[in-house]
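Could you have a look at this structure, given as structure tokens, before my questions?
With one protein chain held back, the other chains of the complex are shown just where they sit.
Labels for the chains are A, B and C, by order of writing; each one numbers its residues from 1.
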Amino acid sequence: MIRVSILGGSGYGGGELLRILLGHPAVEVSQVTSRSLAGKPVSRAHPNLRGATPLRFTDPDDLGQCDLLFAALPHGEAARRWDDLAPLAERFIDLSADFRLDDPAIHARHYGEHPRPDLLGRFAYGLAEVNRDAIRDATHVAAGGCNATVSILALAPLYEAGVVHRDRTVVDVKVGSSEGGAQPNEGSHHPIRSGVVRPYKAVGHRHTAEVEAVLSRTGDARVHLSVTAVDVVRGAAALAHVFLTEPLAEKDVWGILRSRYGAEPFVRLVAERSGAFKLPDPKLLAGTNYCDVGFELDPLSDRLVVIAAIDNLVKGSAGQAVQAMNIMMGWDERAGLAFPGLHPV
Amino acid sequence: MIRVSILGGSGYGGGELLRILLGHPAVEVSQVTSRSLAGKPVSRAHPNLRGATPLRFTDPDDLGQCDLLFAALPHGEAARRWDDLAPLAERFIDLSADFRLDDPAIHARHYGEHPRPDLLGRFAYGLAEVNRDAIRDATHVAAGGCNATVSILALAPLYEAGVVHRDRTVVDVKVGSSEGGAQPNEGSHHPIRSGVVRPYKAVGHRHTAEVEAVLSRTGDARVHLSVTAVDVVRGAAALAHVFLTEPLAEKDVWGILRSRYGAEPFVRLVAERSGAFKLPDPKLLAGTNYCDVGFELDPLSDRLVVIAAIDNLVKGSAGQAVQAMNIMMGWDERAGLAFPGLHPV
Amino acid sequence: MIRVSILGGSGYGGGELLRILLGHPAVEVSQVTSRSLAGKPVSRAHPNLRGATPLRFTDPDDLGQCDLLFAALPHGEAARRWDDLAPLAERFIDLSADFRLDDPAIHARHYGEHPRPDLLGRFAYGLAEVNRDAIRDATHVAAGGCNATVSILALAPLYEAGVVHRDRTVVDVKVGSSEGGAQPNEGSHHPIRSGVVRPYKAVGHRHTAEVEAVLSRTGDARVHLSVTAVDVVRGAAALAHVFLTEPLAEKDVWGILRSRYGAEPFVRLVAERSGAFKLPDPKLLAGTNYCDVGFELDPLSDRLVVIAAIDNLVKGSAGQAVQAMNIMMGWDERAGLAFPGLHPV
Partner (left out) sequence: MIRVSILGGSGYGGGELLRILLGHPAVEVSQVTSRSLAGKPVSRAHPNLRGATPLRFTDPDDLGQCDLLFAALPHGEAARRWDDLAPLAERFIDLSADFRLDDPAIHARHYGEHPRPDLLGRFAYGLAEVNRDAIRDATHVAAGGCNATVSILALAPLYEAGVVHRDRTVVDVKVGSSEGGAQPNEGSHHPIRSGVVRPYKAVGHRHTAEVEAVLSRTGDARVHLSVTAVDVVRGAAALAHVFLTEPLAEKDVWGILRSRYGAEPFVRLVAERSGAFKLPDPKLLAGTNYCDVGFELDPLSDRLVVIAAIDNLVKGSAGQAVQAMNIMMGWDERAGLAFPGLHPV
């Protein structure tokens, strides 16, 4: 049993972290911070937790020591406050973008100048499926971005297998409104946000850098990423259009995916012959840590469409972070992450 | 550890039963039947369970003995097949309407002539909050209807306290599309069903009889129930407009609700001063066994509006049934039902 | 051809007014004001009007004279600025709550002290179906509230016919998010607002006063109104639970409704034997000025459920105002209001 705290616990990522950790068999949640809600029950921000815990928010200035500190702060905050945070815990898992990229120039292009470039490179990228060994040995982890996660999980097997043009891939991601965070704004106003098919980031999405960084481990890689907002709250789904360097049969693609993901506890290969859920759909995944992956092969061209779906707040954030904790601590990787999801919902 | 089977496991109620039972610490799921899907993995009907279980559907004719049999068949089926079912298990929990009403005349009014009126009265009504003692002693339980459940939980404390006009209550229930079951039809076609505020049963809803039967234990009771379909998949929410026989202050109503529900593990009293979730909303409850109950007192009249919300497939069906099983077996009433729900979702 | 202007044209009511007036055969839109958007194209606030008009917002201080002035200001503004507004036009139609109620005490109870009680009584209530003659003779009109409109249209025939208990009626209204206006807030944030069944005003809704004022013309009347927010953008639907003083057959109710509404251009009686739209549903009415009215008679009690549905922004606001203008000007009442609505949508 270890004692963990959550810094920045009033947002959606912090809330999911708290929900998962409250059900985790080896963890006791020590403190959850929120400056504006200090002293209030955590259910004030997370009404699903009414009756589930007597915890109240702590002022971040009163954050004490713990065994492992999760941070779910706005981008830039954790890096700026690093000297205060570092002494609080031996282990640290960050959910922001502050420590995901090792290259300060690439970080700067997407997020502005990094306040503490000296810290870059000290964190293991938190996506277990592409970084398990490093996470196992790490004390500091940076959980990946949601759209990066779903894109990487769609693409990694093909790039690693060396069967695709490494610079032609188009990744078209559809996302829910929870990606925008808990702060209301003009675009999130229900009459405006309901029923949209809104090109949210047609070009220049910041998660591109993470995807390219991971895929480039096996050779230079380029992805052309776009993100469109659709009328769901949770969920991120990627259609990754990749172009094969040589013809592959369906069974070849299956082979690549199975050998890559067969042993992964949270990747499910989904491609049935028929049915409404024959391919991955985030609708099935709300609350779960699964990434479902499937594909279709274009019979008339060299295109392969790989489809991946996640819950952006779980596998795309808090669940990924807990999975990383489990690995780091040497626990069953699935601990606390057993929720199978609801159907229909 | 007991062995349970599910008869009629391909529908939405059966699916939720299966999801909950797979996570139940004291239960092993033995068989799940479906005639049309016999031999297929249960995930064919319940894609959320992919990877969660190797179970396959059994033909109902191959159903063997078990310790406890759940039936989630269409109305009328369990009663008709009773002589075949009775020998299969000592304990039996039915999710249909077959055994909820004790009075054959009232049953006939809503569901047609009962095929086995001799069986009426042998089943304990399964809603723990109003029938816990009988359930504890029972071997046969009939889980209540979803709209009846949410209405009863809103109304029972006030009727029992004797503070309301017993024949003037109007209960206006809003429900999601999963109440209609898994079979597609003209009204459930997405272009037609999406965005509706559709008076589904403005009068004559069959669950009225259950509500009146329970409330009448403390004196003749009448409720005027209407059900409207709205654009959610899960959820049933009741606005129960009751009229007070004498003026009550807010704290009086709180007192009545607290003394009635204070010890209930699955009823939460919700009435905050502000916030988007200051009153019960089924949006928070998908997948959970909670019934949230709150109220507002009309300062200008003798009306009290009690609001209750549930997940129709859980507290309104499968979860209620599992709660009843836990009571019947003498287990922790919360076993298998700990999921707190998601936010936002 | 008359020249009309819209004061307060950047909100949802103002936008619908503009859309309708741009298609009106006898009207030229002269000015549309918005302080914050002065100088910008009207499509900045109303993107549906891109390409439909070259109009730009005017600063309200630059509002000139016109033949008829519509005001769609926040509650209280028009009354406070009345001395400036009155000279601008001979005719005036207000969409706020400022001039709907004649009794200053009742106004004060719901909206606070009226800044200009001397003006009360000078405006004709704008709902044509209950006030056509007064509107015809008026120069000043106050369009009714959306929830009041749908409730009144459900109830007026029965109260006028004298067949119901005048103090027992419960009106349970379900509404869309556009009722909350164009300003984002915590409760309108999409992750929070999506999928709700949220008791928005279980008691004390301000529109109650309008409903009771209109119904009381034929004798003291009381309604018990509640409003619940559901997951649509447009639409208000009322289930009006009324209790009959003597038994009525279906054909009697039909008779009452037909004789009351048979000649109304914007009330449609809807009660078919089957089909997904056998009873009124606001889903069909987005963009239209129709109020659909239907009913079901409870065979087991003295309850009659009258169902009415409107588009809250059209019949419940801007369309009602244009209909009033048409009457006031002696034009075809349907001018500019012909849009039949979309299906499916």
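To be clear about the criterion, a residue touches a chain if its C-beta (ideal position, glycine included) is under 8 Å from a C-beta of that chain, and two chains touch if they have at least 3 such contacts.
All values reported here derive from a predicted model rather than from experimental measurement.
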Missing-chain contact among C:Ala86, C:Ala108, C:Leu300 or C:Ala338 belongs to C:Ala338
Among the options B:Pro25, B:Pro54, B:Pro87 or B:Pro191, the absent chain makes contact with B:Pro191
Contacting the left-out chain: of C:Ala52, C:Ile106 or C:Ala161, that is C:Ala52
Interface residues of subunit C toward the undisplayed chain are 12, 15, 19, 22-23, 44, 46-52, 178, 233-234, 268, 270, 275, 277, 284, 286-288, 290, 292, 338-345
Subunit A residues touching the chain left out here are 168, 170, 172, 174, 186-187, 189, 191-199, 202-204, 222, 224, 226, 228, 230-232, 235, 237, 239, 241, 275-277, 279-283, 294-301, 303, 305, 307, 309, 344-345
In the full complex, subunit B touches the hidden chain through residues 12, 176-178, 180, 182-186, 188-191, 193-195, 231, 233
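Throughout what follows, only the chains that are shown with their structure count from here on.
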Relative to subunit A, largest Cα-centroid distance belongs to chain C
Interface of copies subunit A and subunit B: same or different residues on the two sides (over or under half shared)? same
Centroid check, CA-based, most central chain -> B
One copy, subunit B, sits on the other, subunit C, after a C-alpha rotation whose size in degrees, in steps of 5, is 180
For the pair subunit A and subunit B, the C-alpha centroid-to-centroid distance in angstrom is 35
Within subunit A, the set of residues that touch 2 or more other chains is 12, 178, 233
